[in-house]
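Could you have a look at this structure, given as structure tokens, before my questions?
Then we have chain A:
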Amino acid sequence: MSKVNQDSTQVLKLENITMQFGGVVAINNLSLEVNKGEIVALIGPNGAGKTTAFNCITGVYEPTNGIVYFNGEPIVVNHPQGKMIKQYGGINGDLYKDRKPVVHTPDRITHLGIARTFQNIRLFKSQTAFDNVLIGTHLRRTSNMFTAAFHLNAKEEKANREKTAELLEIVGLADVADELATSLPYGKQRRLEIARALATNPTLLLLDEPAAGMNPQETDELGEFIVDIKNRFNLTVFMIEHHMNLVMEISDRIYVLDFGKQIAEGTPEEIQKNPVVIAAYLGVDEE
Partner candidate 1 sequence: MKKLIALVLAMMLLVPALAMAEDVVKIGVFEPASGSNGAGGKQETLGVQYANYMNPTVVINGTEYKVELVIADNGSDDAKAPSAAQNIISAGASIALGSYGSSVSKAGSKTFKDADVPVIGLTCTNPQVTAGNSHYFRVCFLDPFQGTVLANYAFKELGVKTAYCLGELGNDYDQGLINYFKEAFEALGGTVIAEPFPADTQDFTSYLNNSAAYGAEVFFCPVSVKYATAIIQQASSQGLEIPVLGGDTLDNNMVAEAAKGTNVKVIITTFYQEGANKEFDDGFKAWLNANPEMLTNNGGNDMIAAVSVMGYDGYMMALAALQSAGTTDSAAVMAALPTTEIDGISGHIKFDETGDAIRTAAFVKKINNESGEWEFVAEQTVE
Partner candidate 2 sequence: MNQKKSKKPMIISLCLIAAVYIGVFIAEQFIPQQSMLFIVLKKGAVYALVAVSMNLLNGFTGIFSLGQAGFMLVGAYVYGIFTIPVAERMNVYQYFDGGLVQFTVPVIIAMIFSGLAAALFAFLIGLPVLRLKSDYLAIATLGFAEIIRAIFQWNGLGRITNSSNMLNMFPTFNDFNILGPDGKVTVYLSTLIPFIMAGVCILLIVLLINSTYGRALKAIRDDEVAAEAMGINLAHHKRLAFCVSSFFAGVGGAMLAMYQTTVQAKSFTSAMTYEILLIVVIGGIGSVTGSVLSSFLFVACSEWWLRFLDEKQIIGNFEVPLLRIGFRMVVFSVIIMIVVLFFRKGIMGDKELPDLLSRSRKAKGRAGK
């Protein structure tokens, strides 16, 4: 972090984020914060807009309205424009009118220190586990095309390879480093995605359903693993998850989303007791 703001503990802040696809409102006026060192979970039934929120944070989508701050700096600012002005049904449409829209591309945002994993695993399929992680180190390079091609960056390359080996060791994939990424079992692919995200040196890690498709034992291990890497790399973690046991066990705070709207916020205990959440969510879900 180069700049320290007055509220240095607030790593991520969403302000009045609305995402509208044509007539469909995927996220409706969502505001939330994630503080330094926390593990925060975003939960909600399928189709509640959780992944869309991630996509707005990481610059994949331009939100229709609202601001995303990272370490106090606005990284995404937008307000309804063009034909969205007519279609927009949000309540804070005029709130950011006078602000210039800024939407960083996903790679810029990763540069700033936000790394993510994907709900439907997106590994580089033709490459080995090792290379998948190694690619994550590319953005912090100091070499240019020529120095890289002529191997004048040998020192950096060596350091990156060592770092990659270390990361694979940490996620427990050192033995399969030379396997093709897509030939790994599901659980290992998820860990590999995390290792790859870590290779970009993030300060904030966004995990999109890291436990999807895992059995209870694997899920337990994953929980420990997330806490472990959080401490080891001094991270802040923001995750989407359906496994309630995992969420309740490791989260410091939880946000609940339903039909694009935030319906509750609080510690795991508060959420468990919250009647709105129980009605809208826990009652429906089989978990």
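The definition used in the following text is that contacts are C-beta pairs under 8 Å (C-beta built on N, C-alpha and C of every residue); 3 or more make two chains touch, one makes a residue touch a chain; residues count from 1.
For anyone wondering why these and not others, all candidates are chains of the complex that A comes from, given by their letters.
Note that the structure is predicted; figures quoted are calculated from it, not measured.
J.: Touching chain A in this complex is which of 1 or 2?
T.: Answer for chain A: candidate 2.
J.: Provide the residue numbers of chain A that touch candidate 2 in the complex, in ascending order.
T.: It comes out as residues 58, 60, 105-108, 110-111, 115-116, 118, 122-128, 130-131, 134-141, 143, 145, 148-151, 153, 157, 160-161, 165, 177-179, 196-197, 199-200.
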